[in-house]
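Right after this comes chain A.
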Amino acid sequence: MNIQDNYQKNKKNIFFSENNDVKSHREKLIDIFENDKFDKKNNESIKNINLKNFLDFKYRYLAPEETSLISNNNDNNYSIVSVNGQCSSFKDDKIEITKILEEDYNDFSENNTIEKNEHFVNLNSLFLNCGFKIVIKKNNNIKIKISNIVTDDDLTIFQKNNFICEEGSSLNLIEEYENKNNSTSNILNVIKLEKNSQLNHFLIQDNSPSHNLIVTSHSSCKKDSTYTQKVYNFSEGYVRNFHFSELIEINSEVDLQGIFFLKDNNTSNNKTFVKHLAENCKSNQVYKGILNDRSKATYFSNTHVDQVAQKTEGYQLSKGILLSDNASFFSKPELKIYADDVKCSHGSTIGPIDENAIFYLRSRGMSKIAATKILISSFINEELNSISDDQMAEIIQKKLVRYLSKVK
Partner candidate 1 sequence: MFLEIKDLSVKIENKNILKSLNLNINKGEVHAIMGPNGSGKSTLANVLAGKEDYEILNGKINFKDNDLFDLNIEERAQEGMFLAFQYPVEIPGVNITPFLHSAINSKRKRMNEDEIDNLSFAKLLKSRASDLGINIDMLKRSVNTGFSGGEKKRYEILQMSILNPDLAILDETDSGLDIDALKIVTDGVNKLKTKNNSFLIITHYQKLLDYIKPDYVHVMVNGSIVKSGGSEIAAEIEKDGFQKFQ
Partner candidate 2 sequence: MNSETLNTLDTYSKNKYKYGFVTEIDNDKPQKGLNEDTIKFISLKKNEPEWMLEWRLKAFSKWKKMKDPKWSNLSFPKIDYQDIYYYSAPKGFDKKPKDLSEVDPKLIETYNKLGIPLEEQKVLAGVAVDVVFDSVSVATTYKGELEKLGIIFCSIGEAIQKHADLIKKYLGSVIPPGDHSFSALNSAVFTDGSFVYIPEGVKCPMELSTYFRINAENTGQFERTLIIADKGSYVSYLEGCTAPKRDDNQLHAANVELIALEDAEIKYSTVQNWYPGDEDGKGGIYNFVTKRGLCAGKNSKISWTQVETGSAITWKYPSCILKGDNSIGEFYSVAITNNFQQADTGTKMTHIGKNTKSKIISKGISLGKSQNTYRGEVSFLRKAEKARNYTQCDSLLVGNQCGAHTVPYIESKNNTAVIEHEASTSKINEDQLYYCRQRGLSHEEAVSLIVNGFCKQVLQELPMEFAVEAQKLVSISLEGSVG
């Protein structure tokens, strides 16, 4: 079924389909789909995936029977279970949680950081059927853990979440995606950091092979704010992490990091994109991947420095380790620089585990497999050590051990 028919047929179940502005925007999106030849040569964001599966899908959404739980363990600690992308409303003097609103529908496209042919974002906008908005109020320092649960098979979740950190606030956000059913989640997180706010965002992804996860985020940072994102992808199913960030006011910083562990036939597509639109900002983009068996990965990173963004510091690094003959990794670390007073660099390596190191460890009596495992761990040591939350460190460690147990 084509996109147009699919939408028309299901629009009763889709958010905001009565709103005229939304309607006209969606008509444009449908046009984009109908006119795009989906040429992988000219749209690298669809490299390595079978787009057909995602475009020609059976729409199905179930509103959760039970409302989700929000618990406030102690003063600054919140725990949220989002069921099929929905979350009940909540309000106290520190945070406010509501459903996603009409006014939030298209609030990320101002600077064109997300391109017009980002089909997954367009699908999300078209078929939007769930999502919530969390506002952290001024000068509060809190921690939120969100478990994203999908209840049934064959669901198509199109979820949009807004996270707004008001002036001077600080948020530690942990999101878990651990689903075993045969569904597809397409999630768009729009993140706004007001002056002098901070967000440390962790995404732990560990789905079964049948579950597809598409996460896109768009963050924007105002003066003196810092956004840090760390993605840990242990999923056995397809995962797409595309994260866009805009530094819109001076002295802001963004750090986008990710590690992924792939095996079997799995594919993962990754992208980070930082747009420097103001002076004196810093950015960091670091992704590391381990690829085993017949797995495939792509990683696009991009630092865009606008003409006004003098005194920019931008850094990129991508590292891939191929454990098997049949794994492949494609990376494209891009710099687009229109200001002169900048320090930007990128590094990229792809290769096997260092033979010399293996030899060294074996000469100390270690088996080849043990040596390999140790070296994989050390490859991501920095990322693991930087997890300050003990509970989370433990969770990640366990998942790593599970992955390593399959390495032969």
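Note that in this section a residue touches a chain if its C-beta (ideal position, glycine included) is under 8 Å from a C-beta of that chain, and two chains touch if they have at least 3 such contacts; residues count from 1.
Regarding candidate selection, all candidates are chains of the complex that A comes from, given by their letters.
Owing to the predicted nature of the structure, the values given are computational and were not obtained by experimental measurement.
By the touch rule above, chain A in this complex touches candidate 2 out of 1 or 2. Residues 41-42, 307, 310, 320, 322-325, 327-352 of chain A are the ones touching candidate 2 in the complex.
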